[in-house]
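Sending over a structure as structure tokens; questions will come in a sec.
One chain of protein is taken out of this complex; the other chains stay put.
Up next is chain A:
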Amino acid sequence: MSGPSGAGGVALALAVLEEVARGGPTLSANRIAQLLGMPRASAYRLINSLTSEEYLLRHPSLDGFVLGVRVVELAHLIAPRRADPVPDLIAGLRRRTGEAVHFVRYTGGRVLVVDEDPDLPLLSIDRTRRQLGATAVGRLLIAEYPPLEATTDPGAAKAVAVSAHAAGISIEERRRIAVDVSRLGYANCIEPGPDARVCIAVPVRSPEGDLAAAVALTVPGVDLAAAVRHLGAVTAAVEELAHASYSMGSATA
């Protein structure tokens, strides 16, 4: 077979690699198809394509797959040739605010953590990706696809609906989050408990207005105002980021 073609195919292939990286060698092809909500036959074809090109290897004793060293080559191949403006902008924002700043991208209704603050890491990457209601980054994504509303990306809307449902977020709550975010222009979240922290996430939008990424600022404690006081600095950084990414002709995502 000729392999995946078009952006959809590449995105799916990367999603399969991501699931394997996350799930480890016990994840069967069938399970990967379920996790990605893909038809089984297409998932098997895609997985066989990835194994025949040795991006994935079949584990000899377990039922699943492992990442082949070729994904490292692939990573070098698709790494941006130009200097990526994102790391500098995020580092600058960390310096100016003195707080923890994370940068995420959104692809196909999923959260891709690109730059996690080393001083105050996310509570859990998996939680950030799956428990969409429990983080500011996830709430931005939920707000982008309000339930039962028309959207330009039905695939992403479905992925968000499935993740939200799996995390036990009701339709009512999704609507409430959407209203909140659209009123404020950003998302916020208070995480109580022993590792208490508050977080705001400001969306980075493509020229078409689609949610492409987010900059999140996290402050330890339960006082939301401690995070919101940096809103101006974060918004300025987001504008600069959108300008740098899109005026260069393409996003690095």
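Keep this in mind: contacts are C-beta pairs under 8 Å (C-beta built on N, C-alpha and C of every residue); 3 or more make two chains touch, one makes a residue touch a chain; residues count from 1.
Just so it is clear, contacts and distances are computed from a predicted model.
Choosing from "APC family permease", "Cation:proton antiporter", "Putative tricarboxylic transport membrane protein" or "Fumarate reductase subunit D", the protein name stored in UniProt for the chain missing from the display reads "APC family permease".
Checked against the hidden chain, the listed residues A:Ala11, A:Leu35 or A:Leu57 yield one contact partner: A:Leu57.
Contact with the undisplayed chain is limited, among A:Val10, A:Val69 or A:Ala196, to A:Val69. Against the chain not shown here, chain A presents residues 14, 17-18, 20-25, 28-31, 40-41, 44, 48, 51-54, 57-60, 62-63, 66-69, 71-72, 75, 112-116, 125.
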